[in-house]
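Missing here is one protein chain; the remaining ones are kept as they sit in the complex.
Then we have subunit A:
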Amino acid sequence: MPPSQLKQLKASLRDQGLVGPQKSKKQKKLAAKDAGNRQKRSAALHSIREHFNPFEVKTSARKEKFEVVSLKDGRTAKSVQGRPGVTKGLGEERRRATLLKEIQSRNKVGQIVDRRFGENDPTMTPEQRAAERFARQSERHLKKNSIFNLEDEADENTQLTHMGRFLTFGEAETKDDFKEGGLSLSDGGSHGHMERSDLEDDLERPTKRRRLSEDEERDVGGDSEDNNGLQLPEKKKSKQEVMKEVIAKSKLYKYERQQAKEDDDDLRAELDKGLPDFLESIRNYRKPSPPPSAIDRSAATINPDRAALLAGRSREEVDHEYNERVRQMAMDKRSKPSTRTKTDEEKAEEEAARLRDLEEKRLLRMQGAPESSDDENGQDVEIPEHVEEDDAEAFGLGQSNRPKENLDVEGEDEFVLDDDLVASDSEADLATEDEVFEEEEPLQLEDDGDDDFINGLVLPPDATSHETRTSNDESKDNSHHRNLSFTYPCPTTHEEFLKILQGTDVTDVPTIVQRIRAFYHPKLNAGNREKLEAFSAVLTQHVAYLADHEPDAPLPVLQSLLRHLHSLAKSHPPAVATAFRAHLRDIADHRPLNLRAMDFIILTGISTIFPTSDHFHSVVTPAGLTIARFLGQSPAVTLAHLVKGAYCCTLALQCQSLSQRYIPEVMVYIQKALSSLGTAGSTGAASIIRSRLPEMSPLQLLDAEAEPFASLRFQDLYAKPPPSTTDNISDNDTPETTVTNNKLKATLISHFLTLLNHAADLWRLKSAFPEIFKPATLLLQAILSQSDSNLHPTLLTHLQTTLQTLTALTTSSLHTRLPLALHFHRPLAIKSSIPKFEESYNPDHHHDPDRERSQLNKLKAEHKREKKGALRELRKDANFIAREQLREKKERDAAYEKKFRRLVAEIQSGEGHEGKVFEREKARRRGRKG
């Protein structure tokens, strides 16, 4: 329990030495005398007063409890938390210093109220203000509110006249103004300035330095000029300045002398010129004067080129042209040293580096890695927007939006058999025209395989000469192309292209395509790019069209068209890709299991134009699926189908020659085909592949005499079916057909064996090689065991070698492969569930483990605090202002009151005085009377 207030007061007074034992009078006097002592005393008293005033200090609201409870987290206990009186006083002081000043000087510049336009409008920028002020001013001028306002109209056209004459002082007088200025200067008595004005008078061209200084002086201001004149005499000159003046003067005299001498020389020269005439006149002899002609004279001065330029044109025109040329020349780039011609080794090295680079990129694409960042602006990671998670979606297996069609409902064991293809046959004859090859030759020579196709083909520097050149070439090379025109409109649809091609030979198509491509080369015109893009789609359609409608179209033509497409694809990849995809879409929609010859051409084209080794490619992947779908689902029941299937298998294997990806459909198809060709239908060996194959007409080769052809012919793929269809027809056929049939079967067997070989070679490194080729091995063994007699010896040997290869590869694969060990992953950390303990945990503090959130909360708290503070300040400011205003008002009122009183008093006193006077007067008169 602290002692009482009174006791505390006494104690503190005693401590400060303010009260103490009684002092003698002397001592008191001494203390009173000492000023420092008095000050100290008053300060001590003040502090004691403050200390004991309960409103001067702010203490904690609640009484303090025990130390342990109150002293949280090391905070020191403070009984006094603030001094509201002091802080208030400080705030007041500060406000008086700043806010009050501001209020008082509001709308004022210095002590003057600024009433200019827009000065108090905070929304206006200084520029706007200036513009507005200027506008007002000119408006005021225009208004002419009074004709008699001479000041305003001084600069207007209306000038004062007198008797019809302008009241001007004349030019001379205005000119003299300056001189007057000079005179006034000289009047000023300044020595240097007189010098200067003298110089100005004398010299037409003052030196640069002088001129500058002169300008400066003029800039200093005309109004201060006379001031200068007045001030200058007071200035005393230093010795240096005097010396400078002396030097300047001597220089001036020197210059004057030189000038005089030059003048003399000129005069002398003139006199010398006149001397011959003078002599002649003396000797009375006159020279015939040369015929004067201005043109001649000019011709003599300008060079003949310019003269030629001038001929027949006005001089300005020519000058203009000339200037332009000069400007052009100025703008011309300076010639630079060209890049060094490279040596052969360097070239080869560069080429090798390029190839290596391309191969690396291809490998990357094959592994499905994202494209390197140098040609892609970063891989775009696709984030599926589906909230509902579809596991399949992540692997690109989402359901497509297209409504499902009948074909999509997969009945993979229910085959659609199209009998359209099964029709009578005819030998497809292929007319190989030599001309085609001749025509093809230059094209191939020019194309070096990796340059842009078109560069080799055409494109000399500019269009016209290129046209002539091509036409020359054409007329020289191919006489039979004479009926072709040299320019064609660029077709945008296939119909247009067909119209263009009307009446031309099939073999001329590549030439026409070449000419169209040359004429619409993108470098020649801005719109050509789009045109060629459209044309590439047309060309794709046309290749398909040619393959479909004109089976006689020689393959070299198709080949060259495909190569054209390839080079178009290099310059317009999206357009060509879209065209091919459209064709694939067409196949998928209309004939997925019934590919036609044109489809094979297109698929082959795709396999050459686009890199087939890519992990994903927007054209190759669907094309691969199309092929696989045909192989997997089409019924291998007729020879025609088998031939098609054989082509598809070849194509599919060809596509995988680099990436060596596994295609199950090819294996299944080969097995299917071999079992149907080599064994007796759906028994025995067939069951190795699938227990129930679709109903097959017996295609088994039974004729041991049948010798296989060298290879399958592409023409067999054409819609006109190959020399056999089904056996039930061929039963009725002539023996020759049967023989061809058998030969074809033998060829097919041999073909599929080759494919099997190739596939085994391709996939020999696959870990499941033995499993993949086990059915095929069994099948071959079955064929061998059952039909020794049915096969031609060459076929037999082929069969045996294939079997040997397969078994050899199988055993080697079995030897080399090891059990799978796919999971050498770093083991996943076991999730820890030990609770985290925080050092120096304080329940008052927020321990937010989320860093961002805690920071955000901190910011929020700070914002709140600041806002509160600002509000408090504003409130206080408002209070202060109100207080000040009240004070001012009171002052004003007081002043007014004072004045009023004074006046009243004045009047009253005056009145009193007059009253007294009156009284006095009255009294006087009364007195006088009385």
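One rule holds for everything that comes next: a residue touches a chain if its C-beta (ideal position, glycine included) is under 8 Å from a C-beta of that chain, and two chains touch if they have at least 3 such contacts; residues count from 1.
In the analysis below, contacts and distances are computed from a predicted model.
Asks: What is the missing chain called in its UniProt entry, if the choices are "DNA-directed RNA polymerase III subunit RPC3", "Vacuolar protein-sorting-associated protein 25", "CCAAT-binding factor domain-containing protein" or "Ubiquitin-related modifier 1"?
Replies: "CCAAT-binding factor domain-containing protein"
Asks: Which of these, A:54, A:793, A:819 or A:843, touches the one chain of the complex that we don't see?
Replies: In the complete complex, the chain left out is touched by residue A:819.
Asks: Which is it among A:83, A:566 or A:591 that touches the chain not included here?
Replies: Candidates A:83, A:566 or A:591; residue touching the omitted chain: A:566.
Asks: Using the definition of touch stated at the top, determine which of A:529, A:766 or A:876 touches the missing chain.
Replies: Answering carefully, the residue with contact to the hidden chain is A:766.
Asks: Among A:490, A:642 or A:663, which one touches the chain that has been omitted from the display?
Replies: Considering all chains, including the one not shown, the answer is A:663.
Asks: Pick from A:588, A:739 or A:881: which residue touches the chain that isn't shown?
Replies: A:588
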